[in-house]
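I'd like to ask you about the structure that follows.
Only one protein chain is missing; all other protein chains are in place.
Each chain carries a letter (A, B and C) given by its place in the written order, and its residues are counted from 1.
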Amino acid sequence: MSDRPAHELAHLGVHGLHTPDPARTVAYFVDLLGMDVVAVDGTATYLRAFGDYEEWSLKVIGSDRAGPEWVSWRTTSAEALERRVCGLELAGHPGRWVPADRGIGPFYEFHDPDGHVFRLYYDTRRYVAPPDKRPAVPTGFQAYPGRGAAVRRLDHVNLLARDVRACREFWETGFGLRTWEIVRLADGVGESAAWMSSSIQGHELIYTQERTSANGRLHHFAYLVDSREEVLRDADVLADAGIRVEAGPSRHTAVQGFYLYTREPGGNRIEIANGGYLMFAPDAEPYVWSYEEYRAKPGWGAALPSDFHIYGTPDVEG
Amino acid sequence: MSDRPAHELAHLGVHGLHTPDPARTVAYFVDLLGMDVVAVDGTATYLRAFGDYEEWSLKVIGSDRAGPEWVSWRTTSAEALERRVCGLELAGHPGRWVPADRGIGPFYEFHDPDGHVFRLYYDTRRYVAPPDKRPAVPTGFQAYPGRGAAVRRLDHVNLLARDVRACREFWETGFGLRTWEIVRLADGVGESAAWMSSSIQGHELIYTQERTSANGRLHHFAYLVDSREEVLRDADVLADAGIRVEAGPSRHTAVQGFYLYTREPGGNRIEIANGGYLMFAPDAEPYVWSYEEYRAKPGWGAALPSDFHIYGTPDVEG
Amino acid sequence: MSDRPAHELAHLGVHGLHTPDPARTVAYFVDLLGMDVVAVDGTATYLRAFGDYEEWSLKVIGSDRAGPEWVSWRTTSAEALERRVCGLELAGHPGRWVPADRGIGPFYEFHDPDGHVFRLYYDTRRYVAPPDKRPAVPTGFQAYPGRGAAVRRLDHVNLLARDVRACREFWETGFGLRTWEIVRLADGVGESAAWMSSSIQGHELIYTQERTSANGRLHHFAYLVDSREEVLRDADVLADAGIRVEAGPSRHTAVQGFYLYTREPGGNRIEIANGGYLMFAPDAEPYVWSYEEYRAKPGWGAALPSDFHIYGTPDVEG
Partner (left out) sequence: MSDRPAHELAHLGVHGLHTPDPARTVAYFVDLLGMDVVAVDGTATYLRAFGDYEEWSLKVIGSDRAGPEWVSWRTTSAEALERRVCGLELAGHPGRWVPADRGIGPFYEFHDPDGHVFRLYYDTRRYVAPPDKRPAVPTGFQAYPGRGAAVRRLDHVNLLARDVRACREFWETGFGLRTWEIVRLADGVGESAAWMSSSIQGHELIYTQERTSANGRLHHFAYLVDSREEVLRDADVLADAGIRVEAGPSRHTAVQGFYLYTREPGGNRIEIANGGYLMFAPDAEPYVWSYEEYRAKPGWGAALPSDFHIYGTPDVEG
């Protein structure tokens, strides 16, 4: 473990999402997920969840099609950021500096092996709630909105990748992410999925098999609520608002998180998530599922719809 | 049991509430409890909860002070209404007919022994959701609002009475309500509380001891949510909106309902409630608590604040 | 409505279950569902759930094959029992009197149109908890067992029937059961399912289409837990004990109950259930689903496995 640059990534940070229908996408996040608009700048809308300590976390960008703009990590310190940038450049994965955006950044932007855009940053702007949004207990960041699903924060990101193993190794080697679960392909060598984390959380960054020839696509962003009961309730929030429930509520076999999937009006798949284990053992090894064992779906989670592992954004099925 | 006019009251129905601050009271019910405004008529606002099959259930009336206007029961049939009116008149408790209000009624209005105004009615108007409020599952009455506590319907009413026993007997004898629990006063004869129901529900109508010389006062109206987890969540909804939590979330010893008490801005005490037992035995006798046994608070409910059993509306403490 | 013998059936009562593996079946109900053995008599074991006010509710009987022995209703009074017996005999559906069993009964036994055995009774023996099983709050019947799913009581019964409509009309006409939902067959005339109740509960007795040539079969018995969160937890209780989860946890479209299905080791399908609406309107009409509308599964419930609507006990697939 000695070479592992442990704990230099603190947590998933601000992230951007393209949508062909920004008005309805923003309405989905505001009215149904309970997020607040912090700022609007041209076709970009900056949103925050009530549990975000940073001023904003999600940037919705009007575009010709759906898909991720970028995903980011906040580093544990300014020095950690410098070291990781240095590491990328030494490893032959150079990126570029991008100026701060609405008080957060500057960012160092680069690509993972599948071509997804990632950013690293340390400088951020903490949210200060205006008087009418101060929570009763002052250790909270913002009053509980009580609107729709009222998601607390981003929980994890799931990206499609043509070579899951390469992406996993990129983050393990270069950034010290730990991997908690891996699913092998039928060939017993390749990997169809990997769940990784910068902390004791069971998953922050997931890669799953890209089954088309596309690259850099998003499977889903997942936002956290505080109980499984809330996930169940949110199924009514979404279904009764006319949003089709794609899958769930049920529990995933991997990491055992409770899920509910819908697609926001722009087409990006969004999960309402609760749970998933915390991994305390400092010397835990990833659990490696064989193809057959994983397909057997031990436990009690429901079957996923047939295109669940195919559809991503940008949609290339057309 | 042969003389008991069983099952002629179907359920608690539409009810009216006075408030000195109707704008803020309505905002409490709409923004924090998740009810919808159906109509406004002068100082009266008609509200409904998403689980109401009738068009409206709560009438908020601007007034010089807080308190109940009237509580009502819907009868099981038009004939049952006639029989109950006849019964009242024969028993020397005559009332008067009141015209229909926004499609519900006519009502027969009378007083219980403590002077609270009650109404009986059968004719009602069913709610038909407009297209944008239709629920995904058509057996629901209205789409889940996902706003604030999103209460489903009125659960029960608690009225203060100088003579609890007299009120209890009035409803048992005249209307076939069944009593599930009684608390005796320290004298072993009088009663400090009684929980009554027209159905298998553990409580619809509660009387508790009036400790002032006033009469006809409201202790609280209770609105239902679907789980204890929602009651906990609603404590954040209310506290973070600046509403003081008077008591709870915790569980009552009597009927074992889970509770959360606040006062709406006009001063009326409102409960968010979940649970309480269903009583299936057709021959169940009420459980009679001695003063000492009830004071011992068996089980795990929290202590109630000292003025919980004193404050009611209209407030006579001044 | 005037001829309807309303409210003469109080609730589903004691019920019997055949099993070819009584030891493991009893262990399932005791260890995993949290029921208690009250008595053993030859191959029969008498069990109770902690929320039963009667001394026992389930009789497990060793037999050559799985299936229902009988289902029963407790009537609202001794006179109601006499009237219903009289009604059966006048309607040309005579049964026979069966002596009391372990303090409950005598019973009047007869068959529904599909040949399921039913019993009516009024006399019963109330459970008196021994000192070590007394609950903290004395209005409870028994201390919370805290073992496995810890089911509270029987919630509903689902029987397969070749002619659902005939069964439904038998109970409506002869016993005043109310029907809350009906699903039509593709022919628009026949019925594939009906949900009926003797009270405000959304379902007590369900008939669903028998798709084999057998008759008198059980689809499932459902036992109640107090929250959806408990149903989720119980999926772990059962799956981790090696019981295959057949379906759920998820929510049914009809009556909106939250479910989890397993088969007890003898083969009978058992549901852990929570929820389903209460129907307060005294004049509610059943909701009639067209074949197409019901197949579309509005809302968010998961798909059921293909043999869910075929398998019943006795199993005739062999």
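Note that in this section contacts are C-beta pairs under 8 Å (C-beta built on N, C-alpha and C of every residue); 3 or more make two chains touch, one makes a residue touch a chain.
These numbers come from a predicted model, not from an experiment.
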Have a look at C:120, C:167, C:237 or C:272 and name the one touching the chain we're not showing.
-> C:237
Hey, which of B:168, B:228 or B:263 is the one touching the hidden chain?
-> B:228
Among A:74, A:233 or A:263, which residue is in touch with the absent chain?
-> A:74
On chain A, what residues meet the omitted chain?
-> 1-2, 6-7, 10-11, 53, 74-77, 79, 136-140, 153, 180-181, 199-201, 226-229, 253-256, 275, 277-278, 280-284, 287, 293, 298-300
For chain C, which residues touch the unseen chain?
-> 32, 135-136, 140, 143-144, 146-149, 226-227, 229-230, 233, 236-237, 239-242
Over the whole complex, note the residues of chain B touching the chain we left out.
-> 227-229, 232, 235-236, 238-239, 245, 248-251, 258, 260, 298-300, 302-303
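Everything below uses one rule, namely that only the chains that are shown with their structure count from here on.
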Where is the C-beta contact count highest, in terms of which two chains?
-> B-C
Residue-number overlap at the chain A/chain B interface, same or different (half cut) | same
For chain B paired with chain C, centre-to-centre distance based on mean C-alpha positions, whole Å = 32
Counting in whole Å, what is the centre-to-centre distance of chain A and chain B, each centre being its mean C-alpha position?
-> 45
Where does chain A touch two or more other chains at once, residue-wise?
-> 227, 229, 236, 239
